Each structure stands twice: as C-alpha cells, then as structure tokens.
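Structure below; questions to follow.
Only a single protein chain was left out; the remaining protein chains are all shown in position.
Presenting subunit A:
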C-alpha cells in the first residue's frame, strides 16, 4: 500500500504545481472573461496572459538563482537589494554609456554581490540567512547612494528595449527569462553540477569527503543568484525607464523564496527543480494579475494571496496527499 502510494506519486512530480497554475488561470478567466484574449499591439503581443509572463519575469529570474541556493541548504535574502543596486547602476549609466558597458557594469555588480555572499557563507562559515541579511539591509542603502535617494530616469532606447521591447512578439523580459532558464538548465542539468549541488545540500560534509569542492560550488551558486538578481534589476529599471532605489525589488526575495517552495524544493536542501520554481513564480504572478483584474477592494489582496498560497502548499503536502490516497475513491482496486 505504502510502496504503491509512493510509486503513484513519483511520476506526478510537478503535477500539483501545473494543476495549481491552471486552476488559477481558470479562476482569472472567470473573474475576467477577456483573460485569454491576445492581440498584437505595435508588433507586440498584448493581453492579460502576456502580462502574467511579463510581470512575472523579475521574480522568475530571481527564483532561478534562488532555487540553486536553496538546494544547497542556503538562502539568499539579498536578491531584492541586489536588484535595486544593479538597476540603479544601469539607469545611472544608460544615457552616458553604450549598452554593453551598462550591462557589463550592472551584471558585474550582481556577480560581485554574489561573490560577497558566497565568501561570507563558504569561507567565513556564516549562516546564509545572516550572511545575506547583511547585503539585504546594506544593499538598499548602496542603491540609494548611487541614485542619491531620487528616482534616476533615463531615455536610452537600448536599455528601455530590455523592459518594454519585444522579440518575435514576446516582451523582452520574457525572452530574457527564458534564455536564463535554458542557460541555467544547460549548465546545471547538462553537467554533474546538479549532482554536486544536491549532494552539498543533502550533506555538505559527506559531499566534501567524496571529493566535491563544496566551497567553490557554494560561491559559484551565490554568484549565479547575484547574476540572476542583476538581470531582474535591469529588467525592472528598463520597465519604468528609471531606477527607484527605495522600491525596486522590495520584498521580492520573499516572493522568490515562495516561488521555490511552491515549486516543491525543500528549504532543507537536496533535490530541486528549476523549471518548477519558475512555474511557482508564474503561479504567484497569475494570482497577482487575477486580483488586479478582479476588482476586489485592495484591502483583500493579501488575504486572497495567503489563502491561495496555503492551498497550493497544502496540495503538495505528502501527509495530506496520504490522507487523500486513503479515501475510498482513491484506494487502489484489489
């Protein structure tokens, strides 16, 4: 019975997330019947579904980096602040420098932030939640120093393209996220890196004894998270044609962690799924967009969000799944 139940659950990895996403999309369609309408507007797809993808891009980008960090039993609270820093750098340089320079500076800053986090965690052995908290708090201050506390605006069409432009009809942020997802999958899943990350997350000492360079991998993973956050920051800045150091990426680290958890990755490290983390990010955004379309009073936003998240997480709970498996209609036929 137990073995049977497990066997039936194994191939269903990801089912609950996909079902949750579909249910939320269906709910959005009920509250707003034009939800699936898509048309072309100035050579760019235009519709609520595209909004979900486009607005979900920053959190999806963050979750790509975050899922790797969490798989290593770490956590990166600094991603929101890193977004603010890199967005501020990109916006301040946009009008005076060429796009490659702007991108190199912003992405470089993200990598440097990741290096700092990785150094604190891997070399100094500080607990990840504390180590990244430092940059979470200080990072926003750094971003405010860069922007001098005001919203720095730019007019460069090159950088604006990364937020408001489109490639083959898809908004650029969506394309960038897809690109980052594919690149990460290739690097992680295409090599033994995936195994090493899972081993380090599962048991760092055993992994080190088995000859895995856990420190190097830890630093590399935090740097990758920083890079993802930098890209998210560039997208966020390009979207509003300016850098708002006070608000860019504010609390998005929590959304990214939530996306990873919804995606079924345990905060205790070990097995992880990058794609499902991105699906988790889309679930969060589909919910946000649905709330905006529904016309509910804004006071209810957070309550609706909490109930939906709770439902999605409960649906994933193995124990609760066990209860359902025990129900008469779910019992395997003798």
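In this text, contacts are C-beta pairs under 8 Å (C-beta built on N, C-alpha and C of every residue); 3 or more make two chains touch, one makes a residue touch a chain; residues count from 1.
Just so we're on the same page, contacts and distances are computed from a predicted model.
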item	value
Name of the absent chain as recorded in UniProt (options "2Fe-2S ferredoxin", "ABC transporter substrate-binding protein", "ATP synthase epsilon chain" or "Glutamine amidotransferase type-2 domain-containing protein")	"ABC transporter substrate-binding protein"
Option from A:151, A:193, A:275 or A:313 whose C-beta touches the chain left out	A:151
Touching residues on subunit A - with respect to the absent chain	32, 34, 37, 41-42, 44, 46-48, 51, 55, 149-151, 153, 164, 236, 239-242, 244, 246-248, 288-289, 292-293, 295, 297-299, 301
